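All protein chains but one are shown in place.
Per-chain residue numbering starts at 1, and chain names A, B and C are given in the order in which the chains are listed.
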Amino acid sequence: MANEPQIQQDDEVMLLNMGPQHPATHGVLRLVLALDGEVIRECTPVIGYLHSGFEKTYESKKYQQCVTLTDRMDYLNPLGNNLAFALAVEKLLGVEAPPRAQVIRVLLAELTRIQSHLVGLGSNGLDLGASSPIMYAFRDREMLLDIFEMVSGQRMMTSYIRPGGLAKDIPPGFEEAVQRFIDYFPEKLDEYHGLLTRNPIWMDRMVGVGKLTAEQCLELGVTGPMLRAAGIPRDLRKDMPYSGYESYDFQVVTRTESDCYARYLVRMDEMRESLKIVQQALNRIPDGPYVLDDFKHAYPPRQLISDQMEALIHHFKLATEGYRVPPGEVYSAIESPRGELGFYIVADGSGKPYRVHVRTPSFTNLQCLPVMAKGGFIADLVNMIAAIDPIMGDVDR
Amino acid sequence: MGVEEKLPGSLQVIVTKLANWGRQGAIYPLTSGLACCAIEMMSASMGRYDIARFGSEAFRATPRQSDLLIVSGRVSMKMAPVLRRLYDQMPDPKWVIAMGDCASSGGVFNNYAILQGVDRIIPVDIYIPGCPPRPEMLLQALQTLKMKILHEGDIHGRI
Amino acid sequence: MAASEGLLQAVAEAIGDGLLATDEDRAGAPILVVERGSLLKVCRLLRDGEWGFTHLSGVWGVDYLAMGLEPRFAVVYYLYSPSLRSRVAVKVPLEESDPVVPSVVEIFPTANWHERETFDMFGIRFEGHPNLARILMPDDATIHPLRKDVPLGGEEVEFTHNAERIRRQRAAESPEVSRN
Partner (left out) sequence: MPAQYLPIAVLFWTLAAFTLVILALTRLLGPYHPTPSKTIPYESGMTPLMPARRRFHVRFTLVAMLFILFDIEIVFLYPFAVVMRQLKLFGLVEVLAFVLVLLVGYFYLWKKGAFDWE
């Protein structure tokens, strides 16, 4: 098979599958390892075990139906995926979401980033045998899932951010719930620091493991926390701001050692920065419409349909054939918890996208695993995978 | 399956009931998270929903030690033979829960890449709707499975 | 984008008639439609030139069959310049008869898996790629799914009116699933 590492078959090397079903591969990733005792000579990732034909399915769905598909790609960053798709379609339509929607989008995208890092941190600890961090991480994550459920009715697959604005307005009690989380979370972060950061076993297993030089990261097109851990302050929220990010003040967290420990610390500090953004966003949620109210892109509210003929026509058009997007193509990317998440959409003027390609961060970041793993031990391979934090739905699309 | 086959007449019914009662006490699931439902499966085994109350918190890494295969996520065509092999490598008695729409029927993905329902390749005991199903639904599925095991008849179907 | 005027002239000088057309995508990034012979030269120019397009976001293909555009396939390269904070796209139109394009793995090593995925999805071959094999589809797959002439696949959905027929068909085709 083309995927087996091409090495000469001397008796010293053993080929082993760290296969699709493995507790430490964060999903259905398969690694074909050429082992010399415990040292990894060659590590070849084989992916595709969760290939779900997203890009082909997009082509047969209307624009508003595609939103529900975007949730299922990077299932730890549903709102981020919705936001990336919504921004791309809005650029095609040449419209902007109303200010209220933009602020709420930033707020929810940052909460999703915290939630995604919590799962990444928890499973990183679980991979290395520390089974308590994941318990604490999921306890805090449940509070975030309650907020998402309050906003959209669904814990994970929210489909809440749609082209043109939001699905519904935020319910009463949303601000208090977010404020409660903002006051509650920083001390929990310190709890994680106390639990893990200075823990001798944790440092022995993480410091100096999976080193990548900055040039290797740039060459392999790595983006996100892994690149920032190599000392390169590249963050799309700062470089190419979208949805109003330029008006929030937050730091781009970087380290220089570029090993697993640095990536862990970057993710921990990023959660603190996200919390600052959430606080600023919460303080400035403006009033006004939560969606473009020309009803060409979003369903008009229920009560308007009964008494306004025009709203009824819009509703009927949207329900049957969806809104038409003028022909053209666009590539717009956001900063997902794993890196640059970009949607490339070609529109042919009909109600369905002609071609949607998603540039996902995990797919590209996973390419540096063979470079990192060569010469290391199997035990270190486990926490290199956790440091890349790949989501297989993101990789295999 | 096992001791029940070897015993004569009415004694077999009693022993089967006893065996069923023993088997449903602690069902060890296999750690095989496929996609989004796996994250909800993890939430179900964490503090808030706590699958440990039903004896299933020990997610075994290998099929050799697990009794229950929770198919949590969409099964792609590339993953189908692997899943069948995992199911075969589990010792008897074994059960399967198809968690979520994608495992039960292909769900949102009616296309070339996804197996339209995992019951095409392995016999499924419990189907859970939802995308992803809430952790409580997974716990209720576990309860239903326990009821099913309790009333599982011996090979002569006398329960 | 301020950079685009200087950029277009420089590229036009560098490859002359290799630059077939220029366009712009809805986010304002210029699109250079380039003939495949001068692709590598353009990529090197963009990367090492004064604009510093050092980050290749990705490589993917587009099949224009249903849109009726003449050169059926196109391979799209999106480059990003951290210093200018702007993007540029390079598009290489390919005939259906020989969808082959030189591989840019030497210039941008990140393109390795992207090109394998484009080959897997479209059947576009990349000359000089170290290990051009399928990456997402099963290895014994024969179709290139993202081509417009390949159907979406999947099955007819069962409703009350056709459930009976479909179940009979399926029972006939696939045997009962054995427990062991």
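Everything that follows uses one rule, which is that contacts are C-beta pairs under 8 Å (C-beta built on N, C-alpha and C of every residue); 3 or more make two chains touch, one makes a residue touch a chain.
Computed from a predicted structure; not experimentally measured.
Of B:Leu83, B:Met99, B:Val118 or B:Cys131, which sits in contact with the chain we cannot see?
Candidates B:Leu83, B:Met99, B:Val118 or B:Cys131; residue touching the omitted chain: B:Leu83.
Could I get the residues of chain A that touch the absent chain, sorted low to high?
4, 11, 14-22, 30, 32, 37
What chain B residues would touch the chain not displayed?
Spelled out for chain B, the touching residues are 1-3, 6, 62-64, 82-83, 85-86, 88-89, 91-93.
We adopt the following convention: only the chains that are shown with their structure count from here on.
Using the touch rule from the top, work out which pair, B-C or A-C, shares more C-beta pairs.
A-C
Find the geometric centre of each of chain A and chain B from their Cα atoms only, then give the gap between the two centres in Å, rounded to an integer.
Taking the average C-alpha coordinate of chain A and of chain B, the gap between them is 30 Å.
In angstrom, rounded to a whole number, how far apart do the mean CA points of chain B and chain C lie?
Chain B and chain C have C-alpha centres separated by 40 Å.
Roughly how far is chain A from chain C, centre to centre by C-alpha average, rounded to an integer in Å?
Taking the average C-alpha coordinate of chain A and of chain C, the gap between them is 23 Å.
Check each residue of chain C and list the ones that touch at least two other chains.
137-138, 145, 152-153
Where in chain A do residues touch two or more other chains at once?
If we look for residues of chain A contacting two or more partner chains, we find 48, 51, 53, 56-57, 396.
Can you list the residues on chain C that touch chain B in the complex?
137-138, 143, 145, 150-155, 157, 174, 177-180
Please give the residue numbers of chain B that touch chain A in the complex, ascending.
Those residues of chain B that touch chain A are 30-36, 38-40, 42-43, 46-48, 59, 61, 73-74, 76, 78-79, 82, 86, 108-109, 111-114, 131-132, 134.
Which of the residues in chain B end up touching chain C in this complex?
On the chain B side, the touching residues are 77-78, 88, 92, 106, 109-114, 116, 119-123.
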